[in-house]
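One chain of protein is taken out of this complex; the other chains stay put.
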Amino acid sequence: MSEPEGGKRRVFLKVLGGTLGASAFAYAMAPLRAWTKDLSAEKFLQKHYKELGKEEIQKVIARVERETLEKYGAKVKVKDQKPIEGVEFGYALNLSVCIGCRKCAEACHVENNHDRKTNNSYIRVLEMDQGSFDMARGDAQYDHAVPAPGKYYLPIQCQQCDNAPCVKVCPVQATWKEPDGIVVVDYDWCIGCRYCEAACPYHARRFNWTKPEVPAAAVNPDQGILSNRIRPQGVVEKCTFCLHRTREGRLPACLEACPTGARVFGNLLDPKSEIRWVLENKRIYVLKEELGTKPRFFYFFDV
Amino acid sequence: MRAAPTCAPLSPLRPSWRCSLRVRARTRPRPSPHPRLRPSRPSGATSIHVPEKLESIETGQLDQNGKPQRIACVTCHTLRTPEKLPESPGELVRFHQGLVFKHGTLRCASCHVVGRQDSLRLADGSMIPNRDAMLLCGQCHGPQLRDYQHGAHGGMNGYWDLGKGSRVRNHCVDCHDPHVPRFLPTNPVLRPADRLLPPPIEKPALPPFPKLGEAHP
Partner (left out) sequence: MCDGPRETREKTMQKDSHVATYPRFLLRVFSGAFDGGARFYVTMTVLTAIALVGANAWAQQVANGMHLTSMTDHVSWGLYIANFTFGVGLAAGAVMMVIPAYLYDDHEMHDVVIVGELLAIASIIVCLLFVVVDMGRPDRFWHIIPGVGRFNWPISMLTWDVLVLNGYLLLNLHITGYLVYTRFRGDKPAKRWYVPFVFLSIAWAISIHSVTAFLYSGLGGRPFWNSALLAPRFIATAFVTGPALVIVLLQGIRRLTSFHVGDGPIRTLTSVMRVTVLLNLFMLGSELFTALYTGGAHAASVKYLFFGLHGHRGLVPWIWTAVILNVASALLLHLPQTRKSLGLLDLACVCAFIGVWIEKGMGLIVPGFIPSTLHEIVEYAPTLTEWKITAGIWAFGVMILIVALKVVLPVLTGELEGKAPST
């Protein structure tokens, strides 16, 4: 330090540079300010769904209801429907009668409070060529009168796999299979890495690329904490077989909407259920069986 | 949207084979097949929806509320009895004009009887009320009736678990027009509008199936 003058100047410049750098950083990060305002400590520290006690879950429900009112202007009732003992759900779809009207996709869109702008739905219907089972020949965007000659229709939604690739890959156990066979997502635990989207062979998962937009009047107030409550931005969601309905004994929305009765839903453990009759008496196949995912969703034909 | 569920309970049917139409209404608790299976405490029953068109027809006019005006069959048919059934819909010039009929080789008389507009005639000659038309359909469409009885055809609303609530099944004529039973083409709803979804691809059509004798030229 033979040059105290130069040294001082150097220190001064460093301090100046540091200050400028820090303020530039603060400026660059400014967009986060509004975002963090929304993030309370309670929300930040919220435990995994499976670790929440009874009272804690009530608190979470109260918060979700409050936020829905604040952000969407809709008064909703959120419940925590639990799996029913002795019930494992199965779903079957009759390809011989499906006409591809997409009423099921629309019912899902409305029931599950999907983003209105993107026509989001958990069901994607492929228009397929008669004589081909190659999805590469399919088209999801068909927009002409149905059923079109020479075509058949293949609605695809979450297959609720027993050996679900999405559950395997999730790094934080934010998605899991419930005792009644439904694969659910804890929307408050998902970190949004989208590994499950990459893993799913059925295009069953959706990511909230932005905050979903639903007009207050269109919000379905009958909600489940693991199912159709309005999802936060930045997390993954999926079909839950409408567990907020089906765990209360009701039929899923897509089934009720089907004008051809192509859909059959019920309890796989009940040998007298409709779904069991279909599985035992119809020609059944599952989608991409060779992948070993063991779906709970079955397709069948009239014979 | 489908018609408002003006439901009627399944009518009691006399002959034994007709009883099979009774949808498996779980009105009595069944013995649990599985020890873990929850005993079902039935609170609901299955009923079949009775569509309006079984007892009335559209007049082609709107009522005060702007809804299509319907008129009950009996309104005209008590006043007037046709002499005989026409051979084909083309003969209908004064009433039921424009009726389209596309249902195989059936004739009007296959199901209808002059003077019995509230009833339908089965192949064995017995008469059934219009609302039980499913039996009539089932005479030819056995597999469909079988599937329907097992909940695998026809669709429904309400509860999958009859221990928790009731269920309404669709009637054949809810979905199929008895005179033109095949589904008419409809426009699909809710076309996908995902972000960045490109316009659909034109894919070349599959080659047609070769005809007999053409396969190996």
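Should a chain be cited, it is by its letter among A and B, assigned in written order, with residues numbered from 1 in that chain.
The working rule: contacts are C-beta pairs under 8 Å (C-beta built on N, C-alpha and C of every residue); 3 or more make two chains touch, one makes a residue touch a chain.
A quick note: this is a predicted structure, and the numbers were derived from the prediction, not measured.
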{"item": "Identified contact with the non-displayed chain, of A:19, A:130 or A:210", "value": "A:210"}
{"item": "Touch criterion as defined above, residue of B:118, B:177 or B:194 at the omitted chain", "value": "B:194"}
{"item": "Interface with the undisplayed chain - residues on subunit A", "value": "14, 17, 21, 24-25, 27-32, 34-36, 39, 44, 48, 124, 126, 134-136, 138, 140, 156, 165, 168-174, 189-195, 197-203, 205-211, 232-236, 288, 291-293"}
{"item": "Missing-chain contacts mapped onto subunit B", "value": "194-198, 201-203"}
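Note that in this section only the chains that are shown with their structure count from here on.
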{"item": "Distance from the mean Cα position of subunit B to that of subunit A, given in whole angstrom", "value": "35"}
{"item": "Of subunit B, residues touching subunit A in the complex", "value": "2, 24, 30, 33-34, 36-38, 143, 147, 150-161, 163-165, 167, 170, 175, 183, 185-195, 197, 199-201, 203, 205-206, 209"}
{"item": "Subunit A to subunit B touching residues, read off their complex", "value": "84-87, 92, 94, 97, 99-103, 105-106, 109, 117-121, 124-125, 129, 131-132, 137, 139-148, 209, 246, 248-251, 255-256, 258-267, 269-274, 277-278, 281-282, 302-303"}
